[in-house]
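So that we are looking at the same thing, I have put the structure below in structure tokens.
Here the complex is missing one protein chain, while the rest keep their positions.
Take a look at chain A:
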Amino acid sequence: MSAALEDDARAESIRMIRDSAAAVAPPGGDLSRIRGLRFKAPGHDPATFRQLGEMGWIGLRVPEAQGGAGLGLGEACALAEELGAALVPEPLIPAMLSASLLAAVGAGPLEALLAGTALPLVAWQERADTLEVPGTPDAPRKFLVNAAAATSFLLPVREADRIALYEQAGGALTLEPTQDGGTFGTLTPDLAGASRIAGDIGEALALALDEAALLTGAYLLGGMERALAMTLDYLKTRSQFGKIIGTFQALQHKAADVKMQIALTRASIEAAAATLDEGATGDLRRATVSRAKARAAESAMVVTRQCIQLHGGIGYTDDYDVGLYLRKAMVMANQYGSATLHRRRFMATSPEGEE
């Protein structure tokens, strides 16, 4: 295939993914399903999670030979963006992280996970704001998204100079509610009752975490786009002082600033997806992901805060949907690394002056 044809085919593939997302992410922006699931365990609908499996999304990045779709990050980011626009609470990104890891080691409940009938969550995180995986055997594992729905936990555990992977069926779990209506779980590991399923997952997990960071940025991007769209609608219909408030230049300029943040985020995410799809590894991969995630985390907060302000009082109500985007940004902006963490990692992995 010529390069141009290849580009066309790729664009078509991404377009198809976006269209298919409508099955779970209603394009009209009806968030009543999302509201109905808030603040009730587990924070999402297991039947819809199964649907993500049936759509082939959980295995989107998994090679075809292992039952996945074998698609690139371009497609995966497009999908995450669509789900972000609709605030889909089913934990696709954590599930894709698990799928990448299990596919890489060729073990564990991969098939059931891809089908959406199992949700093994990777319990990797020992503290806030990190991408490091120390694998301390008995350290509580934190910030497990909607963990009440997990069917098992995948525990990275340090053994000499390697990180092995254990699967733990249940376990002592405490849940804390999150702003978006879901929960963060903390798991106490119980290695005695767990089974060891792989011996060396360090590299595979690092790669999977990078992809999860990028997908989180894409999810946030979708939310920013929708929050701005809602805000523009409001600016075009609300009137005060006998004028549509969107005619006030102070507000026009704020909206224009929001648009620029979103444009930069999109450019950064799409460039990162393309760079990784072209096979970037090592420091280049890390720097590219960090650039995109730092931008997305910061923009998501700037954009959603500003959208509240542009609405006035109604933006400060729980009934009005724009606040749901702020809450989701609060929960996701720092997942898989805050802007500060990613800026620091970018500086460490992207030496200057080599162009």
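A few points about this structure:
Rule of thumb we're sticking to: contacts are C-beta pairs under 8 Å (C-beta built on N, C-alpha and C of every residue); 3 or more make two chains touch, one makes a residue touch a chain; residues count from 1.
Rule of thumb we're sticking to: contacts and distances are computed from a predicted model.
Within the choices "NADH-quinone oxidoreductase subunit F", "NitT/TauT family transport system ATP-binding protein", "Acyl-CoA dehydrogenase family protein" or "ABC transporter permease", the name that UniProt assigns to the complex's undisplayed chain is "Acyl-CoA dehydrogenase family protein".
Only one of A:Ala139, A:Leu232 or A:Met330 touches the absent chain when the whole complex is considered: A:Met330. From the set A:Asp45, A:Glu75, A:Glu167 or A:Asp180, the residue in touch with the chain omitted from the display is A:Asp180, counting the whole complex.
Across the entire complex, the residue among A:Leu173, A:Leu251 or A:Leu264 in touch with the chain not shown is A:Leu251. Touch with the hidden chain on the side of chain A covers residues 125, 127-130, 142-143, 176-180, 184, 240-242, 248, 250-251, 301, 305, 308-309, 312-313, 315-319, 323, 326-327, 330-335, 338-340.
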